[in-house]
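Yeah, one chain of the complex is gone here, protein chain that is, but the others are all in their spots.
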Amino acid sequence: MSARARLVMFLAAALSLGVLVLWAYGGLPDFGHYRGPYGDVLNAVSVPERNITDVVTAVNFDYRGFDTLGEEFILFAAVIGVAILLRAQRDEEQREASEFAFGRSAPRTSDAVRVVALSLAGPTVVTGLYIVAHGHLTPGGGFQGGVVLATALLLVYLAGEYSFLRRAAPLSLVEVCEAIGGGGFAVIGLAGLIAGAAYMENVLPLGQVGQLNSAGTVPLINLAVGLEVAAGFVLILVEFLEQTLMVRLKEPT
Amino acid sequence: MRSALQLVTLTLVAGGGLGVVLTRDPLRQAVVVSFFGMLLGILFFVFQAPDVALSEIVTGAVAAPLMILLALAKVRGGAE
Partner (left out) sequence: MSLYPFIVAAWLLFVGLYGIVTSRNLIHLIVCMQVVQASTYVLLLSIGYRHDAVAPVFAEVPVGTPAVDPVVQALALTDVVVGATVSALLFAMAVQVHKRSHTLDPARLVELRG
């Protein structure tokens, strides 16, 4: 159908959806007057019960840990999907790449970019590890810290050191790390079953509020999730870059 | 609406979303998406949600434009 007909149909559908949305909004409490009981209960109970000061992390990895396990596996499956799709394409085109490699030279990265990127790569790794480790004390956690860690490797690539990126993060090692992170979460949940409680219940010693090794299983789960998210994003990055950069690597030096 | 800061940030986010959709060229859209991610991060921070703001800044302003540019590079690399 023509673009105009599609647009008219969309406007009609959007109008009816808009009416439904506004009708639903009538049933919500006013903005700023949150009523629900669960938020207040969790805020009051999280510090005395589990010694976790960041209640959002407590909800994510302790009270509602099973759902986070499911979401982590969505991430895992999406990364595997990217790897499968792009590797099949790369194997087919590997034979043609060498034909148009000659006569192409990649521009050298400017010195300003190299200096800034390389000097920021180290602090970014430290920041990422800090965010992962302190997830149960201050805002942060495995998901955010994992992406920051992957960004550090991206900075190395931006500085033009792609060969270092290939050596520091070979595909086999990255895949193993991602599998360990993903499986680690599920296995840590088994500790609950072994101790005689429910799956993924917080059974390790809780420690003191505000200490780094408090809150039982939550720091371990944070580490597993951080490893998995970092490895996942690095895998996506390397898969996308593999073919684009293969031509650059073959240039006559 | 108690705070002018929330009002202004919400309006900027609405404008940013419109800007992302109206930028048809994916290469320019990568930059606009990065900006939109930063605006969303500020909005989440103003709504007292530092965890979500951290998440959004790291993925929306860094990882999403990166993947757009990589997808474009792969597409154009084969088309030449």
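Every chain is named by a letter (A and B) in the order it is written, and numbering of its residues begins at 1.
Just so it is clear, a contact is a pair of C-beta atoms (placed from the backbone, for glycine too) under 8 Å apart; a residue touches a chain by one contact, two chains touch by 3 or more.
Bear in mind the structure is a predicted one, so any value in this text is a computation, not a measurement.
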The chain left out touches which of the shown chains? A, B
Name, in rising order, the residues on chain A that touch the hidden chain in the full complex. 3, 6-7, 10, 14, 17-18, 21-22, 25, 28, 30-34, 36, 38-39, 42-44, 46-48, 53-56, 58-60, 64, 68, 71-72, 74-75, 78-79, 81-82, 85-86, 89, 137-139, 141, 143-144, 146-147, 210, 229, 232-233, 236, 239-240
Interface residues of chain B toward the undisplayed chain are 1-2, 6-7, 10-11, 13-14, 17-18, 20-26, 29, 33, 36, 40, 43-44, 47-52, 55-56, 59-60, 63-64, 67-68, 70-72, 74-75, 78-79
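Here is the rule we use: only the chains that are shown with their structure count from here on.
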Can you give the whole-Å distance between the Cα centres of chain A and chain B? 17
Residue numbers of chain B touching chain A in their complex, please. 1-2, 50-51, 54-55, 58-59, 62-63, 66-67, 70-71, 73-74, 77-78
In the complex, chain A touches chain B at residues 31-32, 54, 56-57, 86, 93, 131, 139-141, 143-144, 147-148, 150-151, 154, 233, 236-237, 240-241, 243-244, 247
